[in-house]
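For reference, the structure is listed below as structure tokens.
Here the complex is missing one protein chain, while the rest keep their positions.
Then we have chain A:
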Amino acid sequence: MSQAQGSYYLPEPSHWPIVGSIGLFTLLAGFAGWLHGGSSLWIIVGAIIVIVMMFGWFGKVISESESGQYNAQVDVSFRMGMAWFIFSEVMFFAAFFGALFYVRQWALPWLDGAGNNAMTGELLWPNFQAAWPLMDVPNPEGFDRPKEVVGAWGVPFYNTIILLTSGLTVTWAHWGLKKNNRTQLITGLFLTVALGALFVALQAWEYGHAYTDLNLKLSSGIYGSTFFMLTGFHGLHVTIGAIMLLVMLLRAIKGHFTAKHHFAFEAAAWYWHFVDVVWLGLFIFVYWL
């Protein structure tokens, strides 16, 4: 390959993608098998393969990046890749938010006989009354009735403050990196990861509280379904984002990144802001309103 100005870095053949495919297949087929009485062994094997793949693949990219093989054009490709990946994640959450809005706005009132559905209400469950959060489902048989809703102004409010603060600390860390102030970078990242971990811990506590004290479960009807699926996928994404930032912290301690060249850090920060914004949506529509 000619090394003229602006030439693109084309990686040599790589075995990591096929390892990833084998890992994902093992993980998911193992999970589906486990749901139907199979052994959980394949889930673990699959997860290990995927984790090994991620170490290997990301490790390779990091070493290529640190040895200066990526030019500005490669950097732009990475930026576009991350930005569109985050957009796909936004749309994944949109499906669950859409389900929440549809149920609150249309499905429950219609079950209660709103619009042209008077006979639906009359014939199916005449005693059903639409409400949100829905405590009494149309057919209580087989569903766990929650005793109380999860209030917005306790743990969820503290979690809002925690996540918003972590958005500030990660930006402060970024300023540090751009000024070549490594102490500020490392301190900021450490604070961000710590706040992320605190958020996840509080969320875990709240789940325990909901399950044991409030009797709010996945099987509590549509309120429990939307509550746990939305907050659960968000919590998973916070965990992933915190792991990404933790890797950035370890890399920063090792001396990676320069003031000009640090897209991995920015990608993790973008992702962190994305989980932050999703949380604001959750706080407003799942907890508060």
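Keep this in mind: contacts are C-beta pairs under 8 Å (C-beta built on N, C-alpha and C of every residue); 3 or more make two chains touch, one makes a residue touch a chain; residues count from 1.
The working rule: contacts and distances are computed from a predicted model.
With the options "GTP-binding protein", "Cytochrome c oxidase subunit 1", "Sodium:solute symporter family protein" or "Phosphoribosylformylglycinamidine synthase subunit PurL" in hand, the undepicted chain maps to the protein name "Cytochrome c oxidase subunit 1" (source: UniProt). Set against the missing chain, the residues A:Ile49, A:Leu108, A:Ala210 or A:Val238 yield one that touches it, A:Leu108.
Per the touch definition above, the residue from A:Phe143, A:Phe157 or A:Trp172 contacting the chain not shown is A:Phe143. Within chain A, the residues in touch with the undisplayed chain are 1-4, 6-18, 20-22, 24-25, 28-29, 31-32, 35-36, 57, 67, 69, 73, 76-78, 80-81, 84-85, 87-92, 94-96, 98-99, 102-103, 106-108, 110-111, 115-116, 124, 134, 137-139, 141-143, 217-219, 221-226, 228-229.
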